[in-house]
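Heads up, one of the protein chains got dropped from this complex, but the rest are sitting where they should.
Now for subunit A:
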Amino acid sequence: LHPFIQQSVTSTCTGRIEPEEQSGHSEQRASPARLPFGKKQLPPIPKNAAPITKPASTGTLAPSANGTHASYGPFYLEYSLLAEFTLVIKQKLPGIYVQPSYKSALMWFGVIFIRHGLYQDGVFKFTVYIPDNYPDGECPKLVFDIPVFHPLVDPVSGELDVRRAFTKWRRNHNHIWQVLMYARTIFYKINTTEPLNPEAAVLYEKDVQLFKSKVVDSVKLCNSHLFDQPKMDDPYAISFSPWNPAVHEEAKERMFTYKRRPDDHHKGTQVSGLSWVKPGSMQPFSKDDSPPQS
């Protein structure tokens, strides 16, 4: 029922391809069996299971009326995160790619491509940390692998100041895709109030030229580390490799073929079902008597 599991985001991105769309589904690679997100059965006794995400504070998990199902908490959490990931995919955020880590559903790896503006050509890898009492806790943290020179990014830790945009995290209203979207926005619309990097803020206000050159340096620095090993030792960490036609050409071709013929997938999705209902009609067999597409 959740097909994206089988084809979760590739763990190899290529430096020079920047497809317009979320490419979470663009490449198929043999990936290690994913314990947390694959099809699975619940263990007989939930508390004995090793849920993907070992919450530090079980007490606050998935509160249920009488407490009888608290032991299912980790599984509710996992599904909630899956649902969040589904929403991310639906959003098709421009230039942003994420995938949950192999080891924990609470940690997502991501990369963001900046296409114009001051940070043009920047490729910034980041990690999203979701609190284990999600969705009832604080807002998720977003930390850049390399601290980008930006007023809202901590120059030491690389953490983005997310909280200013989500002062209080509200379930059903706030979603992780909004955090990702916010991370993209800051590179296009610079905000200098209450900065985590005062130097950047001051320079932007007082000496834009110097700010710009610092940004260019920062972008260069980030991009020069693009092919480094991922910071996190995780099979699903995002890693870049130089363009290698033998590896990448086919994947690229597939991506673009799909883009050119977006109608194809309609045929694909119809395979399992039948219908002779004319669209808009409530009468069975109201479609013209032409042979049905199958």
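Please note the rule applied: contacts are C-beta pairs under 8 Å (C-beta built on N, C-alpha and C of every residue); 3 or more make two chains touch, one makes a residue touch a chain; residues count from 1.
Keep in mind that, in the parts below, contacts and distances are computed from a predicted model.
Not shown: a single chain whose UniProt protein name, out of "Pyruvate dehydrogenase E1 component subunit alpha", "Phospholipid-transporting ATPase", "FHF complex subunit HOOK-interacting protein 1B" or "Guanine nucleotide-binding protein subunit gamma", is "FHF complex subunit HOOK-interacting protein 1B". When the omitted chain is restored, the residue from A:S80, A:T192 or A:N223 that touches it is A:S80. Contact residues of subunit A toward the unshown chain are 1-4, 6-7, 25-26, 28, 39, 41-47, 62, 64-66, 68-69, 71-72, 75-76, 79-80, 82-86, 89-90, 135, 171-172, 254, 258, 262, 264-265, 268-269, 271-277, 282, 284-285, 291-292, 294.
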